[in-house]
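With one protein chain removed, the remaining protein chains of the complex are shown where they sit.
Residue numbering begins at 1 within each chain, and the chains themselves are lettered A, B and C in the order written.
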Amino acid sequence: MEKITEFFSFSDTTILTVTLGSILLGILGSVVGVFTYLRKRVLIGDVIAHSVLPGLVLGFLVLNEKSFIVLLIGALISGGLSSFLVDYITHHSKLKTDAALALVLGVFFGFGTFLLTKLQGHSGASQAGIDAYLFGQAAAIDLFDVQVIGVCCVLLLLTLLIFFRGFNILSFDEQFAYSIGMPTQWLKFVLTSMTIITVALGVQLVGVVLMSALLITPTSAARFWTSKVKIMLLLAALFGAFGGLSGALISYLNYRMPTGPWIVIVLSFLAFLSFVFAPKKGVLFRLFSNVFFKIKIQKENILKDLFLLENETIEIEELQEHQPSQSVFNRWVQRILVYEKKIKKMENRRFTLTALGRAQGSKIFERHKLWEKYIGKYMHLMRDHVHTDAEGIEHIIDEEIERDLKSSI
Amino acid sequence: MRFQFPIILLLVILLFACKQNPSNDKKVKVIATTNIIGNCLENMLDSHQFSVQSLMGPGIDPHKYKASHSDIKLLNSADVIVYNGLHLEGKMSQILEKLSKTRQVVAVSEAIDKKEFILVDSQAGLYDPHFWFNLGLWRTALDKTVKQIQKWYPNIDFEKANKYLAEIDSTNMWAKSQLLDIPEDARVLITSHDAFHYFGNSYNIQVKALQGISTVSEFGLKDIVELIDFIVGNQIPSIFIENSINPKSINSVIQGARKKGHEVALGGELFSDALGDAQNPEGTYVGMIKYNVRTIKKGLNHD
Amino acid sequence: MSMGIDDIWIFACACLVAIPCTILGCFLVLRNMSMIGDAIGHAVLPGIFCAYYFYHSKATFPVLIGASLSGLAATFLIQWIHKKVKLQSDASIGISYTLFFAIGVILVSAFGAQADIDQDCILHGEIAQIPLDTLSLNDGFSLGPRQFWMLLGNTLLVVAFCLLGYRALWSTSFDEHFIKSIGIGVLFWQFSLMGMVSLTSVVSFESVGAILVIVFLVGPASTAYLIAKQLNKMIWWSILFAIHACFWGYLAAILFDGSIAGSIATTMGIQFFVVFFFLKWAQNSSNKSLDLQDYE
Partner (left out) sequence: MIENVKDPSLEAHNLTVFYQKRPAIWNLDFTLPKGKIIGIMGPNGSGKSTLLKSIMGILKPNDGWVKVFQRKIDDVRFKVSYVPQRQSIDWDFPTNVFEVAKMGRISSKGLFKRFTKTDLEIVKESLHRVNMYDMRNRQISELSGGQQQRTFLARALSQEADLFIMDEPFAGVDAASEKAIIGLLNELKSKGKTLLVVHHDLHSAKNYFDWLVLLNTRLVGSGPLEKLYTDELLSETYGGTLTSLSKIATKIEKQGLPIRHK
């Protein structure tokens, strides 16, 4: 607990730097990720991340220097080439995207390894650690890195502001974008460049795997909450930022808790939470809505039955079908109804309707009848099927549908 | 494509036909895995009788070393193979260990009692392999290695070897005197990677590192923050980087300390897993140790 | 440039990696699951750690088992997310493997940082080292490289699996609905294919390292996909391409004295592009000559 307050006071500049860097990188990765996701190129980040290896090694071989800029340029060139090749192959052959991705990834990485073994024979002790650049660490982010990431974030957001509509249409329907005269090639180029810059940069700072995860996981999670691109961008950025923050926090709580992998874990956790809890698409939501609906059905059935009993408009045999049984669930539902003041308890474990309950019961019965009439008229159903159908639908009909039904009969 | 078949066939036949040409060199070929071992043996074995070569060049991380084709040819042509053992060479250690049943292979760590090593994992029986930084231990190990080679090639001239061992001894003494010069509370060695535990043990220096040996292992925020606090709290004058590790992480430590108002210098580059370029003084084992000692001394005596 | 019996062993082992990988790779390419090789390459880390942690050794056998299981678990997770959560399949691959790898890194950092555990130095072998690691009888008679026999066993297993399941594998890849309509379950075949891919990848990692496996899985298969008109021919072509690339890649590795795996991978890439551009060129010239001829 103490640790947590200590963390959030940000009195330690290192904590502040690393946390800020993780958050900004999380935002950067997630925002870029949204577009790669929508363009169904999710794994392109992974491919670019692996493909920068030959660029890094060549950059070093040619200029014999391990400076940040030289390596970044090498990475950008080979990352760009790999992403171009993936596009080229998929456009000019029947090969599918995934095969093109895997092929380019493997071949580039293989070529990089080949060059690396050449380096082993190369004299000059400083070549060591060149592949360590592939495994940057999030906890080693320093002030310079934060500035670089920050500049990238600003540039990215500016690009987004300018081109947002174009990106939006492009991601959903490239053909349509082309047909209304958008410069699709140009837009795609801008998008791809953004991805390459982000990945080439991120890989040197935090490593291949965290970079891939930043591109994929927050976006997939955000996709479960919304289908609007703007909200998706916001949510993904939020998830990315949260991942960065909590990754940094967790890695501050104990020794040997690596920041980057914890960010991945937090992001995956968020993603799984979204898979389970997100409204509409989530697994649990469907389950719960079923339970709530069951309660609603039971409540309405009790009210309807009591209403029918009072009015004796229905034969006893027909009523038997849904005579409230004394299951636990049922008693529970009855208790809710009592609490809602829709029924009152009498002696002999019998219930009677209140005024409120009576109104609702009659309403349900009315809807039942309405539906029977409606499907009798329009759906050519046999008489014996109409009743069972209405038993279900009566609970779904709301005010608006009721009006519709009345007008169509 | 079809016309290539005969060519392929031809080449395969050629492959079979080319047998290794027997070397005319009468010298016994000794191959060492790391250039640290290679350099030591070079200085211990008579160059008329033995030729010593090492597989890994300067600046190579032995954990990540991948053999190339010529390396394997070199190994195959070797009469004696010497390796470090204790899993320093990764998967290759396992292979060489197996090879020792059929070939003249010796591990430098083999003859030493395991109790002398720093234990890393008691259940798995894993030890820290960087024991060339314990000069006394390393000297014994080299001595026993040469004796092992003597079993196979009995007419070894031991004079050269003994001379070299004496040089290591004197280097050890010199290093001790140099390092004990440093005030005790300043005797803290901070590096990026965990290779200096033996060094610390033998010269009574506290060793702190950011990262473990495994290349996938990572350090966290707490590790780096505590390290910075430690540096600032103890007013450590310098910290060091190693030649086979990305210097980025140690740079961020320096920056962090600076933010807290303590200017910690980069003491310089230490050699850990491999020697420097052959033409430089730190291209030999003794030179490398001396270089490290001087660097550390210069760095820690900063104020 | 001198060669010896070792070169034959290395080449033979490369081919024995190539053959099962590329056979399975053909099905992966046809099922749009090519990236699974990359995913397994990363996902083995927690398995390796657990093998080390529970067996307290870096011995090969437990590591192989652990790695295969963890690779298989990753493919299960990928399938689960794709099928049950209904996420697009590449995203589920991305989420699963990064999660597995992150767990692995955390475990290693927390418990095994000093023990030097990572897939590079425990699992991933280098093909050049194969002839050193020989299997010998008690009387010292050498049976050749250990990995040769392992790879041979794996190759036989994969070939047997594919021969036995050929009809099932190709028909479920081609038209899943139809196969379901005649009452045959497709899930079993999907999972057994994934199991074979996981096992083969791990066994191959141990001999040749990770890169070569990814390229072997998709490289020759993609090249063959460009030209083959029938699945069995595609498989034959891909085996041919794989062996062909092994040969030239190996020669290049000797010539330039570089990593053999890297060199073979590069050769496979070059091979793909040669075929790719040749086909493009052939298509363009035939289009020109056809010009106004009608086609259906």
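Criterion: a contact is a pair of C-beta atoms (placed from the backbone, for glycine too) under 8 Å apart; a residue touches a chain by one contact, two chains touch by 3 or more.
Predicted, not measured: the structure shown is a model, and the values here were computed from it.
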Query raised in the report: Wait, the hidden chain, what does it touch out of the ones we have here?
Result: A, C
Query - Residue among C:54, C:174 or C:278 that touches the chain left out of view - result: C:174
Query raised in the report: Of A:68, A:178 or A:285, which one is in contact with the hidden chain?
Result: A:285
Query - Among C:59, C:143 or C:184, residue touching the chain not depicted - result: C:184
Query - Missing-chain contacts mapped onto chain C - result: 30, 164-165, 167-168, 170-171, 173-175, 177-184, 225, 228-231, 233-234, 296
Query - Positions on chain A contacted by the hidden chain, ascending - result: 94, 280, 285-286, 289-290, 293-294, 297, 374-375, 378-382, 385, 388-389, 391-393, 396-398, 400-401, 404-405, 408
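Methods note: only the chains that are shown with their structure count from here on.
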Report summary line: In contact with chain A as well as chain B, sorted by label, we have C
Query - Chain whose Cα centroid lies at the greatest distance from that of chain A - result: B
Query raised in the report: Which integer distance in Å separates the CA centroid of chain A from that of chain B?
Result: 48
Report task. Would you mind pulling out the distance in Å between where the CA atoms of chain B average out and where those of chain C do? Result -> 34
Requested in this report: For chain A and chain C, let me know how many angstrom lie between their CA-based centres, rounded off.
Outcome: 31
**Report entry** Overlap residues in chain C, where contacts from two or more other chains coincide
**Finding:** 105, 109, 113, 209, 253, 257-259
Query - Sequence positions of chain B contacting 2 or more other chains - result: 64, 66, 68, 212, 215-220
Query - List of chain A residues in touch with chain C within their complex - result: 37, 40, 42-43, 46, 50, 89, 92-96, 98-103, 105-118, 121, 209-210, 212-213, 215-217, 219-220, 223, 256-258, 260-262, 264-265, 268, 271, 275, 281, 283
Requested in this report: State the interface residues of chain B toward chain A in the complex, per the touch definition above.
Outcome: 56-61, 64-66, 68, 212, 215-226, 228, 243-249, 251-252, 255-256, 259-260, 271, 274-278
Query raised in the report: Touching chain A in the complex: which residues of chain C?
Result: 29, 32-35, 37-38, 42, 81, 84-88, 90-91, 93-95, 98-99, 101-103, 105-106, 109-110, 113, 209, 211-212, 214-215, 217-219, 221-222, 225-226, 253, 256-259, 261-266, 268-269, 272, 276, 279-280
